[in-house]
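A single protein chain has been omitted from the complex, and every remaining protein chain is retained in its original position.
Entry: chain A
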Amino acid sequence: MPVRFGLTPVFLDSDLALLRDLGGHLEAALGFPVQLVKRRTYQEIVALLLAGQLDAAWICGFPYVRHADRLSLLAVPLHRGRPLYQSYLISDATLGASTIDDLRGHSHAFSDPDSNSGFLVTRWLLAARHERPEGFFNRPFFAYGHRNVLRAVGAGLAESGSVDGYVWETVADREPALTSGTKVIGRSDWHGFPPICCLSENRDGPVARGLAKALTEMAESVSGRRVLKTLQLDGFVPGEPSLYGGIARMAAAVGAPT
């Protein structure tokens, strides 16, 4: 049985070369075949993970805190030396908006309903204003991927969007044309970087331990460094659940089940 590793658009999962390198590194590190499993939504991957269909998955902090009672952290990426990232509120560069209040009545692209940076943060901001996305924005929709949010705003399909700050920065570096038409008008507090989780009941199993070791030692191998370079990450650390306290608080504030 191969090791089944779930992926979500918390990172640039559309880069097939990256996926090939990641799979190759994990297989080399584990000594087992690795099957990378992709689905369109976070919900599908989380459901597979919770159902035991996946050995581990790279998910967002928001579903982690929602299922913290059943999920355990295997590793947390380090971005610019810290296991933290921000949510960016972006707008069409031609819109002239500078705050979230300027986005009222404009169309908005969210990433995923289970995304912290791509939905929860903005929903939390609106909740603080006693607003809901469908009332504040005009025709908000989900693009199911941070990169898709950038495409939607850049093409004019949406006049604003909620996106992972790490993804925006990485795409701005690799594909500047995709972000050139967008403008960051708001940055959230620092939150725990989307983690790699497994079922808590499997945390001490050999596969989970092997995956945790392969991830945390990724920077020590050539193939791992190539993957990290592409991901523009510094490495992985074991991580602590407390990193996601802010997300849990926001989820609680908006009434999301945790």
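Rule of thumb we're sticking to: contacts are C-beta pairs under 8 Å (C-beta built on N, C-alpha and C of every residue); 3 or more make two chains touch, one makes a residue touch a chain; residues count from 1.
Operating definition for what follows: contacts and distances are computed from a predicted model.
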### Summary
The chain missing from this complex carries, among "Zinc protease", "Bacterial Ig-like domain-containing protein", "histidine kinase" or "Putrescine ABC transporter permease PotI", the UniProt name "histidine kinase"
### Query
Which one touches the absent chain: A:P2, A:P33, A:G96 or A:G156?
A:G156
### Task
Specify the residue from the set A:N148, A:T179 or A:T216 that touches the hidden chain.
A:N148
### Task
Out of A:R80, A:R139, A:R187 or A:K229, point to the residue that touches the absent chain in the complete complex.
A:R139
### Query
What chain A residues would touch the chain not displayed?
107, 109, 138-139, 141-144, 148, 151-152, 155-157
